[in-house]
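For this view, one protein chain was removed and the others were kept in their places.
Take a look at subunit A:
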Amino acid sequence: MLQIKNLHASVEDKDILKGINLEIKAGEVHAIMGPNGAGKSTLSSIIAGNENYEVSEGEILLEGEDISELAPEERAHKGVFLSFQYPVEIPGVSVTNFIKTAINESRKARGEEDMPANEMLKMIREKSELLEMDRKFLSRSLNEGFSGGEKKRNEIFQMAMLEPKLAILDETDSGLDIDALRIVANGVNKLKNENNAVLVITHYQRLLDYIIPDFVHVLMDGKIVKSGDASLALELEEKGYDWIKAEIQ
């Protein structure tokens, strides 16, 4: 599904990623953990195509195709989804209208007709129920005045609607109380199947109690310094990151 080879990236001449190698196969859940400032959010932004970062070396392959030169919307059309740590507020554009536009733009890019209105409504109903969202929520302006939990739930709702191949969840657990965390994780688990993949970026182990990863990677100072299975996350939770630093040195 996703292959990242020797990825180097910088912003304003500051090197942030210093040679990332990562392979995620269809059907897998990977987690990237690491201390603050390790480059976790940068990595997710770069996979999604944020033009503020300069990729100086390396490749990002999605199903074998190099996407590192594509615009963010082109990557989205190919099935990359990034759930934002801080979703943006767009006043005057309702959740429903925004998702309609997003879906139909992707369909247009793939040479398909707009999704018929009744089909769209049915899908919106199903997916919003999956995330236990209030119907009134859908007619509100996108993210405007939403609580932290509502914003994250809305991100996963959009993910459910767009049905991506690769979903990257960037610090989706931050700002969530335990009920919201359960709903969001439950949503992700239901959407998960053998044809898609999930990359969870997180600082804490908490979310990984609900979304069980097949692989856990530790990102430090722009490099993946250690990989393991779900038990690695528990070990990090217990011991922090210092022991890994010591191990590297």
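Note that contacts are C-beta pairs under 8 Å (C-beta built on N, C-alpha and C of every residue); 3 or more make two chains touch, one makes a residue touch a chain; residues count from 1.
The definition used in the following text is that contacts and distances are computed from a predicted model.
J.: The complex lacks one chain in this depiction; which UniProt name from "Fe-S cluster assembly protein SufD", "ABC transporter permease", "Metallophosphoesterase" or "ABC-2 type transport system ATP-binding protein" does that chain carry?
T.: Spelling it out: the chain absent from the display is recorded in UniProt as "Fe-S cluster assembly protein SufD".
J.: Which of these, A:Leu17, A:Leu43, A:Leu62 or A:Leu82, touches the one chain of the complex that we don't see?
T.: A:Leu82
J.: Which positions on subunit A touch the chain that was left off?
T.: Its contact residues with the unshown chain are 45, 48-52, 71-73, 75-77, 80-82, 84, 86-88, 90-93, 97-98, 100-106, 109, 114, 141, 158, 162.
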